[in-house]
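The structure is given below, and queries will be raised subsequently.
Every protein chain except one is present and positioned as in the full complex.
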Amino acid sequence: MIKIGIVGGTGYTGVELLRILAAHPQAELVAITSRKEDGMPVAEMFPSLRGHVSLAFSAPEKARLDQCDVVFFATPHGVAMAQARELLAAGVKVIDLAADFRLKDTAVFEQWYGMPHSCPDILAEAVYGLPEVNRDAIRAAHVIGLPGCYPTSMQLGFAPLLTQGKPLINESSLIADCKSGVSGAGRKAEVHALLAEASDNFKAYGVKGHRHLPETIQGLEAIAGRPIGLTFVPHLVPMIRGIHSTLYATLLPEARTLDFQALYESHYRDSPFVDVMPAGSHPETRSVRASNMLRLAVHRPGGGDLLVILVVEDNLVKGAAGQGVQCMNLMFGLDETTGLRQVPILP
Amino acid sequence: MIKIGIVGGTGYTGVELLRILAAHPQAELVAITSRKEDGMPVAEMFPSLRGHVSLAFSAPEKARLDQCDVVFFATPHGVAMAQARELLAAGVKVIDLAADFRLKDTAVFEQWYGMPHSCPDILAEAVYGLPEVNRDAIRAAHVIGLPGCYPTSMQLGFAPLLTQGKPLINESSLIADCKSGVSGAGRKAEVHALLAEASDNFKAYGVKGHRHLPETIQGLEAIAGRPIGLTFVPHLVPMIRGIHSTLYATLLPEARTLDFQALYESHYRDSPFVDVMPAGSHPETRSVRASNMLRLAVHRPGGGDLLVILVVEDNLVKGAAGQGVQCMNLMFGLDETTGLRQVPILP
Amino acid sequence: MIKIGIVGGTGYTGVELLRILAAHPQAELVAITSRKEDGMPVAEMFPSLRGHVSLAFSAPEKARLDQCDVVFFATPHGVAMAQARELLAAGVKVIDLAADFRLKDTAVFEQWYGMPHSCPDILAEAVYGLPEVNRDAIRAAHVIGLPGCYPTSMQLGFAPLLTQGKPLINESSLIADCKSGVSGAGRKAEVHALLAEASDNFKAYGVKGHRHLPETIQGLEAIAGRPIGLTFVPHLVPMIRGIHSTLYATLLPEARTLDFQALYESHYRDSPFVDVMPAGSHPETRSVRASNMLRLAVHRPGGGDLLVILVVEDNLVKGAAGQGVQCMNLMFGLDETTGLRQVPILP
Partner (left out) sequence: MIKIGIVGGTGYTGVELLRILAAHPQAELVAITSRKEDGMPVAEMFPSLRGHVSLAFSAPEKARLDQCDVVFFATPHGVAMAQARELLAAGVKVIDLAADFRLKDTAVFEQWYGMPHSCPDILAEAVYGLPEVNRDAIRAAHVIGLPGCYPTSMQLGFAPLLTQGKPLINESSLIADCKSGVSGAGRKAEVHALLAEASDNFKAYGVKGHRHLPETIQGLEAIAGRPIGLTFVPHLVPMIRGIHSTLYATLLPEARTLDFQALYESHYRDSPFVDVMPAGSHPETRSVRASNMLRLAVHRPGGGDLLVILVVEDNLVKGAAGQGVQCMNLMFGLDETTGLRQVPILP
């Protein structure tokens, strides 16, 4: 059994981690920290966990995280980098669901997250936790920076187009029109996320700039090995879970005859959590609700030169906690799908 | 034109007041205060008001509220009673949408609202702003304490049963099972009201006790002239606006032969904002959405001794801002319906 | 492995059965029938099942249901009773999610379901599939009539009050004010269940009479061994899954000193799917979303004589498919919880 600690389990990615790990056959939850909730049983805050999680929150100094095999950080940005060194020194692996170990360039990190990076050396050895791209590196990693929810969908949606040696699309003008349920904003008390504000409503936000843009560009450039230009427009959907990314790419003339359906199917043949749907499909977010699956479909409207990729994922699972467990499985030599085979909830 | 000031216009009852008054043919909005938002155009906070409200928020000391004809308080509890005396002295009428002038017994007020009452003398002359019960007193009033949203629906639902001279129902064991949309909780940043918490979910709350219970009992006892016993169970519905109250009353044997449909229709014959629907109807909250109408239907399942009254209202209109304007109309000698004839929004 | 057939898998209870059985360690799905969809892979209709269910729908005559160990009917009322005799003769157990084997009195069945009962003899031996009440009978049953979704919540909510030898409450005037998500209406194209009709809306329905009333009275009378009077008012909540029943019972004077919290805890001590929450709790429907758990809390507002029981369940799981699998487990000698330990999905 893998001994697991969680730092910060009071948000949505935290409770989702608990839901998944409580049913994971190789996981043993040994500690979950929260200074504010010290002593409160987790299931008191989240009655959905009654009968499944008997652990109580404990103050950080009481939780012997250094005796865990792996510690997940489901915390605000900045917490993981403050604690990682000590844990790594104790031989504990670290998986951060926040942004501390995502951006390789500390100047970019500081620009977008408004704080200096406190451990560039650890950042340098951290692996970006996107298994479909970095599977082998993740197996060997000690520190994982898990991708953001939007970046996961954008990178997995564009990746097959970028890994063919020569460019197939105009790589300087990609467009990602993304739509997310409100749990993506976290379990924070904010007026704009109230049901009375966000329900029966739709809007774009962050068009001027969003933290997930530099992360996605970094990821796409790593995949392609070439510079990438991307416009990213996020929108808020009045639903709880789910991301739908509608991706646009302009074909280069020399790629017009390619079979893109075959290209995608081939690219993801060995990825159990990416489902390339039949040509002509319109994946729905609910088809992956509460599961680690990402589904996508490739369209070429009117047979023209614009490729439209539709990608759906559950932002809390494949976009966060589930992807974290997928990485953990790889890091501990388990089958990638262990504990992650839940059937999506529909309706 | 009636010169109108609003204290606190950044919450839901405030913006609803603005929406109604902006289209009221006799209303002239002259000031709206908010210390925090001093100088910000109202329509910048609420783009829905662009082109309809040109006023900006102003700090209280700059807003010459004493030159208004009437001032509405759409504020937290306790604000109106702190400012009422000065306004009244200047000849300004006061309409409070909060609870400062609802409960006649200051001890009960202090128990439920956690603060002493600072002006019992003004409270003594304040009129409870429920026009269908207190129409004449409202016409003559200088200070109005507007009913809460739940109490409006409960009182108007039970009233016809309590005004017949002798009891028709077991008045010691009334039950009100009420359901409210989340805007009833106000425009406050609170975790439980987030879309990701409250959507696709249903729960009761405050079963142990709720501020609207003493207010409703006070109101029902005033209507009946006799003691009343009431159990009130509020629930939260994943919708923005609307209250549905399901009321239960046990018939006394001597009332078994009464025609309750006729009783209700007769009782509300002259009340333009209470619609007694045909027998057998199931009123929906959306049938009154964004309007000042309250609809109700009277049922007697299986012809037995339990009367079931279904009542719907828009909590922000008939349950708050609209009722305030209805009172204002009466206080200034206008037709009760002036500016309040909007057709409900469906779908 | 239990060989399982499903008749009618295109509705919500059908797809929920598939979701649960696909992950059940002892279940082997061998056939699913639908004349209309003959040949279509189940996962084509429900992409959420891609990778989990490889079966295709087949016309009834092709599906060798007589070679199954058990057949579930997730069909309109009337289908199960037409096919049960043949299956039973072949030694196949039958679990009906519709109403064919719920009401013991065929005259009552005909009154509420508008069709004659075609096999009263099978009805006579059918067991009502509410494990917390009929566990032993279910173990030995060949035919199960599964309770309706509302009746499950009402019976389990009232049961502890009715099994104490002598009456504790006024058993002639129980009230159940119930609220259901719209999936309870099934996957049928009906205007009133459209998102544009049912969303941001709340209403009661069927106050005059509802099929679940006679079923619940029959069940409560069987539990109590005495006549019961019940008023049942169902309401429609703008959410997908979940039932919240608010139950009211008037204490008899001799029961005033009882510890009802202890009574409920004791009653359900050995029922793994009933969670009696701590005193003062307000269970939420989402706390049981997509799980077979039913949670309840006992309240006595103001310490008075009215008991208020709050009950939540997922109408598609404990109110339908999950309860069916719970019965199947008992009928085949498995632990009651086999395949039913999924953690509820929150948020």
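As written, the chains take the letters A, B and C, and residue 1 is the first residue of each chain.
One rule holds for everything that comes next: contacts are C-beta pairs under 8 Å (C-beta built on N, C-alpha and C of every residue); 3 or more make two chains touch, one makes a residue touch a chain.
None of these values were measured; they are calculated from a predicted model.
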| item | value |
| --- | --- |
| Residue in contact with the excluded chain [from B:His77, B:His117, B:His235 or B:Arg295] | B:Arg295 |
| Hidden-chain contact residue, picked from the options C:Glu190, C:Asp259 or C:Asp335 | C:Glu190 |
| Residue in contact with the excluded chain [from A:Gly114, A:Gly165, A:Gly302 or A:Gly333] | A:Gly302 |
| Per the touch definition above, residue among A:Val70, A:Ile240 or A:Val276 touching the missing chain | A:Ile240 |
| Contacts of subunit B with the absent chain, listed as residue ranges | 12, 15, 19, 22-23, 46-52, 183, 187, 199-200, 240-241, 275, 277, 281, 283-284, 286-291, 293, 295, 316, 341-347 |
| Interface with the unshown chain - residue positions in subunit C | 12, 181-183, 185, 187-191, 193-200, 238-240 |
| Absent chain, residues of subunit A that touch it | 173, 175, 177, 179, 181, 196-197, 199-205, 207-209, 229, 231-233, 235, 237-242, 244, 246, 248, 250, 280, 282-286, 289, 299, 301-302, 304, 306, 308, 310, 312, 347 |
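Rule of thumb we're sticking to: only the chains that are shown with their structure count from here on.
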| item | value |
| --- | --- |
| Central chain of the complex, centres being mean CA coordinates | C |
| Angle, in degrees to the nearest 5, of the Cα rotation that carries subunit A onto subunit B | 180 |
| Centroid spacing, where centroids are CA-atom means, of subunit A and subunit C in whole angstrom | 37 |
| Distance between chain centroids, defined by C-alpha means - subunit A, subunit B (Å) | 45 |
| Averaged-CA centre spacing for the pair subunit C and subunit B, given as whole angstrom | 39 |
| Two or more partner chains touched - positions in subunit A | 12, 183, 187, 199-200, 240 |
